[in-house]
Structures are given as C-alpha cells and as structure tokens.
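Here the complex is missing a single protein chain, while all its other protein chains stay put.
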Amino acid sequence: MTRGLSRESRQGLTLIGLPFGFALIMLAAPLAMVITFSFWTQNYLDIDRTLTLANYQEVFSQPIYQTLLWRSLRISVIVTVVTVVLAFPIAYYLSFHVKRNKALWLFLITVPFWTSYLLRVFLWKVILGYNGVLNTALLEIGLIREPLTFILYNANAVVLTLAHAWAPFAILPIFVALEKIDRSLLEAAEDLGDGPFRRFWRITFPLAIPGVVAATLIVLIPTVGDFITPRLVGGTDGLMIANMIQIQFGKANNAPLGAALAVTSMVVVALISIAIYLVGRKIGGRVAR
Amino acid sequence: MRRGLSPTWLGFYAVVYLLFLYAPVILLPLFAFNDATIIAFPLSGFTTEWFEVLWTTDALHSAVRNSAVVASITAVVSTLLGACVARASARYRFPAQKGILGFIMLPLVLPEIILAVALIVMMMQLGLSLSLWTVIAGHILICTPFSIAILSSAFAGLDQSLEEASFDLGESRAGTFRRITLPLVMPGIISSLLICFTISLDEFIIAFFLTGTDVTLPVYIWSQLRFPTKLPSIMALGTILFVLSIALLVLAEMFRRRAARRQGQGASATEGFA
Partner (left out) sequence: MSVFKPIIELRDVRKSFGTFEALKGINATIEEGEFFSLLGPSGCGKTTLLRMIAGFEPPTGGDIIIDGKSMDGISANRRPTNMVFQSYAIFPHLSVADNVGYGLKTKKLPKAEIKREVDKALSMVDLVGYGNRAAHELSGGQRQRVALARALVMRPKVILLDEPLSALDKKLRDQMQMELRDLQKTLGITFILVTHDQEEALIMSDRIAVMFEGQIAQLATPEELYRRPATKRVASFIGVMNFLDAAATSHDAAGLTLDIAALGKVTLPASAIPPNVHPSQITKVGIRPEMLTLLFDHDDRAEKEITGEVVSSDYYGDMTYYSVQLPQLASPVTISMRNTAGRSIAAPGSPVRVGWGTESVVLFE
C-alpha cells in the first residue's frame, strides 16, 4: 500500500505547514531578496537593477570596509572567548558545588539580562566614563590619581559590555552540558586513579564540549551584528560592520551596498560558525553519540 | 587534601561575577530616584520626580501603547506557531523534518541586523510602507524559535499513551486535545506567551529598522538617550520596565514548573516506589 506519504507524515506536515509558510515568506524570501539586492546598485534615488559585482568590488577594495569587517570579527571573537571563559567556572560551580538553590542561582544570573538592553549598554557608559562610577570610586579610594581613559570609547569597552550582555547565554548551555554528565563517570575516573585535575581534563571537560560549542556560537553570531554597543561605548575605533550597514541604509542612502555588506558578513559568520561546529564535533564527537 | 577547583574559590568567583552582572542593574533605580539631572555620582537626594515626568510625556504613552500592541500580537502568534512546530516535531515523523525545523529555528543564529536588513529590503521591493505590522512580523520571526524551545519540552514530555488512553476510552481527537493535551501543556503555553511578550517588548534592532512613524518603546528610549535632560526619566522608565519584566519572568517560570510537575508525575509508572 504505497500512497506516497504515510498518514503520520501528512499530519506532521499539515501541522508544521503554517509556521513553515510564515518562515518561507518572512525569512526565505527576504534573505533571497537581500542577496539579489546586493547585486544591484544605487543610482541616486533609483535602484539600477542590472546584475553587477560592483558592490562586492567596493566591499573588498575599500580599506574602510575591510577594516570594519576585521574589527567586527576580532572584537566578536575576543568577546566570545572572554564571555565563555568567564562563564565556564560559573556553570561549573552551579552544576557541581551548588547543592540546593540551583534554580535560585540560575534566576539570579538571568535577571540582569531582562533590563532593557539599550539601558544596560548605556549604564556601562555611565560606569566607565571619565566622570563615571568606576573612576570616581577609584579616585576616592586613592588607587588612581587621574581618571582612567582607556576604558571608554574604544574596543575594550565594547568587549566588556558585550561580555556582560551575553553572559547568561554562555552560562546556560555549558551548565546544561555539565548537568548531563553522569556523576558516576567522575567516580569511575577517580577510582581508576585520576586526581581532580586529570579527571577534569579527561572526563568533565570533554563531556562539556557540546555546551561550550553551543555557548560559543550563541555569543559569537549575534555580537558580529550588534550596532548599539559600538555606537554607545565604542567611540570611533570601536565601530563595527553593523554600524556601517546601518549607515548605508540610513544616511548614506546606498542600500544595495549595505545589503552587500550584510551578505558578506553573514557568509563570513556562517563559515566561522560551521568551522567551530565541526571542530567541536571532532573534539567532542566521540562524546555526543 | 588537594582539590582541583576549590569550592571556596569558585564560590568567591561566583559572587564577584554576580556583582559584575548586577553593576549596571543596581545603578538603574539609584539614578531613577536621584535628585539630580546628571547621571553621575555622588547621589544628591531622593525624588520621585522622574516617575511623575513619565505620566505627562505623551510621546512615551503612545510608544508604550505601540509596544503593548506589538508585544501582545507577537506573543500570541509566536506561541501559536511555536505550538504547531513543537507538536509536529514531538509527535510526528515526516520527510525533511530536521531541515524544516532547522530553517524555522534559523533566526536564533542569525544576527538581528541581517534579519532587519532583509526585511526592510523586502518591504522596499514590494513597495510596502513600514508600520507596526512590519515590526510585528519581524518579532514573530525571532520569538517563534524561543516559543518552540519552551513548548518542545512541554510537548515532548507529554506521554503519548495519555492521548491514546483518552482516545481508547471513546473520546474524539478534538475532545482529547481539549481534555488531556491542552490542560497538560497550558503552563508551557502561558510561559511561552510571557517570554515572547518580554522579548518583543525589549527588542530594538528590528524595531529600529522596521518601524514607521509609530515607534516602539525601545526606539523611543534610543531617541531620548541623546538628550541629557531626559536621562533621569529614562532611568525611571527603565526601572519600571525592569520590574515588569521580572514579574512576567517569575510568572513564566512558575507556570513552566507547574507544567513540568504535572507531567513529571505522569511520566513514569515506577515513580510510586521511589
């Protein structure tokens, strides 16, 4: 009795049809359009629909775009590394040393995330500024004589602010991966003669790799596209590619070039993500089934 | 005895880390109640003036209304779509399942600016003008994956034999959905509604790109950040939003736990022995 699709398949497809249709119209179509758009050019107020690589030539020849793209990637990678490295011990502490009140700790960690993102970034500006909270406090206790200036309006501020903004997103996946580790594996390792350090590197860490990979991707991908943080705390040498995309769609009125920049950064981010995923699979592959 | 990662040091680190996480959040109410027009230390005195200002700012009120509309519609539609996906993936096997699911979850790993740019390009091409509806469409796109994540566990935790048992006892498919499925996943649905509402309420990038003349709350805040004199009242607004978000979150978490508890009891037949 071959009817092409089983009843189960048909029911499943019917159910998922609506959300899938929505995603096709609101996600696939726009993505396809933005890619097409990036091959067109802006001709003053009109769009010239001749297919051309002109935008991409500009992206890859003008030093400013290259600089911004590289800076975006560099800052994102630093943010990701800092965030994940800072997050790991917290996730570890929560999973292995907090016995009761785990839920409370998780709640405490996610609370700051629910403050308006704009205001959180802005408040970092207040903290890090020349007359800011940090400088005032340090001057007060006499640790410094002059206000520190290297902490605002540069890449450092962007890294710090983003590491703060994405903290829960890094902690949660790692925590989940650590929670899944069967505790008897650790006892087995200890029983077989491993000390705490060797046990950590031979058992705990390899088993936590899927969580670390997830955390890395979750932090890296959106930070590349952020433009609020660079605008508010980044100064001129903290500006990133997303700011340029926004400028092209706004003031510069060159949407096709903006689209080309968006597509370029999307491709680069996708390639890096796939690379991280594959490396993670290779290291943790034997672990994740 | 030698210890790899000493709990004491880890605990100390955890506390320092929490301080780092809370540093900006603590400042928010401090400056909201501070009797000074500049956002800087030292604090000068207590006032509720900045909250009073909020009551008389018409532009803010319309932004709040817009955000409430956008967030409500987003929450309902995203949860509906999310429920369809969660149900389909938990209950059925069909061709291209992973591909379709991955595609719907894609916005989760797409930088928001890419989504925003893609949507605005489409609007330009179709000659559609930007409005709150375009913001809603964008927000549904990013909220649906969150809804799926929340509802997947609710639907996957639903023992299929419960629905079969209902069906076996003579109930129709619709009746089974109403009497068994819906009550058991309801807490997850409410939790998803609240989370989606909160995300939409706070979303800036898509709203910034896709909003027309009607601005949402974050876009309004962004426009005010340029005016130093407006900052204290923005702090007050932020404080209110923060308290509201936390209240919604606590509610969402309570409902999520209720869902887990309900299903946990039904999940294993051996539980009675424990």
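The chains carry the letters A and B, assigned in the order they are written, with residues numbered from 1 in each.
Simple rule for what comes next: a residue touches a chain if its C-beta (ideal position, glycine included) is under 8 Å from a C-beta of that chain, and two chains touch if they have at least 3 such contacts.
These numbers come from a predicted model, not from an experiment.
Engineer: Of B:E171, B:D214 or B:E253, which sits in contact with the chain we cannot see?
Structural biologist: B:E171
Engineer: Could you tell which one of B:P183, B:G212 or B:P228 touches the chain left off the display?
Structural biologist: Missing-chain contact among the listed residues: B:P183.
Engineer: Pick out the residues on chain B that sit against the missing chain.
Structural biologist: That gives, for chain B, the contact residues 159, 161-162, 164-172, 175, 179-180, 183-184, 262-263, 265-266, 268-273.
Methods note: only the chains that are shown with their structure count from here on.
Engineer: Approximately how many whole Å separate the CA-defined centres of chain A and chain B?
Structural biologist: The mean C-alpha positions of chain A and chain B differ by 18 Å.
Engineer: Hey, which residues of chain A end up touching chain B in the complex?
Structural biologist: Those residues of chain A that touch chain B are 5, 8-13, 15-16, 18-20, 22-23, 26-31, 33-34, 37, 86, 89-90, 92-94, 97, 105, 107-112, 114-120, 122-124, 126-127, 129, 131-133, 136-137, 164, 167, 195-197, 199-200, 217-218, 221-222, 224-228, 232, 242, 245-246, 249, 255, 258-259, 262, 265-266, 269, 273.
Engineer: Sort out for me which residues of chain B touch chain A in the complex.
Structural biologist: Per the stated touch rule, the residues are 2-5, 7, 10-11, 13-14, 17-18, 20-25, 27-28, 31, 39-42, 81-82, 84-85, 87-89, 91-95, 97, 100-101, 103-104, 106-107, 109-115, 117-122, 124-125, 137-138, 140-141, 144, 198, 202, 204-205, 209, 218, 221-222, 225, 234-235, 238, 241-242, 245-246, 249, 253.
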